[in-house]
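Only one protein chain is missing; all other protein chains are in place.
This part shows chain A:
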Amino acid sequence: MACPSCRSGLGLLRGPAASSTLRQGLFAESTTTTTARAAALSFSQSSRTSSRRSTNLSQQQSRRIHTTRPCREGESGGGLAGGFRKLLASVAGNQSSSYIAYGATQRIYKDCAKQADYTITPEDRKAGRVKETADGEEIGTGNGSIWHQEFGLLPTFSTWAHVTMLHLYLVVVRLRCLDKDAHATWQAQLVDHFFHQAEEKMDRTHDMSSRVMRQRYLQDLFVQWRGVVLAYDEGLVKGDAVLAAAVWRNLFKGREDIDVRTLATIVSWMRNELKYLDFMEDAGLALHTTLFKSKPDAEFSVVDKLVPSLEKSGAAADVEGVAAAGEAEVKASSQKAAQKPKPTPKFKTAA
């Protein structure tokens, strides 16, 4: 009955007294509901509201029934806006920010951890179907990510840990650019999330109920984490060859049958991500849904671009599939590649 069309209908009722009493009754009803609602709010707010309404009752008889509360600016804990401000303040190194950093770093950590995630179902374990590597590591089922498919890593705990640490390392390099306090808070929280879930994985996925065993593995993992940060920092500063060697030693565990093209792809992806993080504002750490611009397979085209020495030697022509044998033909094909190639039909077409 408070909408304008209904209220205009009130004026059609016989006699002004009837309309005024009706409006009074309606207004009284809305007052009681308002005060009932106000009672649920804080004490100071409700007393303010009800006192304001009682004095203005007579004055507002001719005005519309519904009145909105005026917007109170500068109110603390103002819902979404207040939370947003606190989040940004935490990145700037606010003293009370460690609670805010917990949630933000948890979101960042989950983004890192899902990259090479894997599972071992309890049914498989009960049925004794869980396979092991030569070193005794349990092999689970991967989530189909590039790390398990193209890069040939087995879906084990150590693969998951190293891929996660690689992503965490990229974030840590960016976190170093915050203030000293904010950097300490955010990095500590991020690493805590990782170790917390690592222990959870050992317990739940790998059925390691002994706390002593878990503690021993966690200490080993911590040493690996510190080693990873040192090695990748060294590679970041010194060059691509050193970074590739670091990735080989840590992520691929220094194995002999390593694919150099894979190493180059991962190095290229790491440098691309670091450049992206370099451009990111501090607020982006708190606000972006993901800190990673792309997946490593986007770098294959960058890696496969031929170096000048291989291009000159006619390897480019060879890759196009020109049949060549002997040195003379290699030279000729490199000359031909410079000219426009004439298409030679391999099959006789009807036309």
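Here is the rule we go by: a residue touches a chain if its C-beta (ideal position, glycine included) is under 8 Å from a C-beta of that chain, and two chains touch if they have at least 3 such contacts; residues count from 1.
The rule is short, and it goes like this: contacts and distances are computed from a predicted model.
Q: Looking at UniProt, which of "Transmembrane protein 231", "alanine transaminase", "Cytochrome B pre-mRNA-processing protein 6" or "Small ribosomal subunit protein uS5c" names the chain that isn't shown?
A: "Cytochrome B pre-mRNA-processing protein 6"
Q: Quick one: say which of A:Leu168, A:Leu190, A:Ala264 or A:Leu285 touches the chain that got left out.
A: Result: among the candidates, A:Ala264 touches the missing chain.
Q: With the missing chain put back, one of A:Ile65, A:Leu154, A:Val242 or A:Leu287 would touch it. Which one?
A: A:Val242
Q: So that we can see where the missing chain sits, which residues of chain A does it touch?
A: Residues of chain A in contact with the hidden chain: 152, 173-174, 176-180, 182-184, 230, 233-234, 236-242, 244-245, 248-249, 254, 256-261, 263-264, 267-268, 271-272, 274-275, 277-279, 302-307, 309-310, 313-315, 318-319, 321, 324-327, 329-330.
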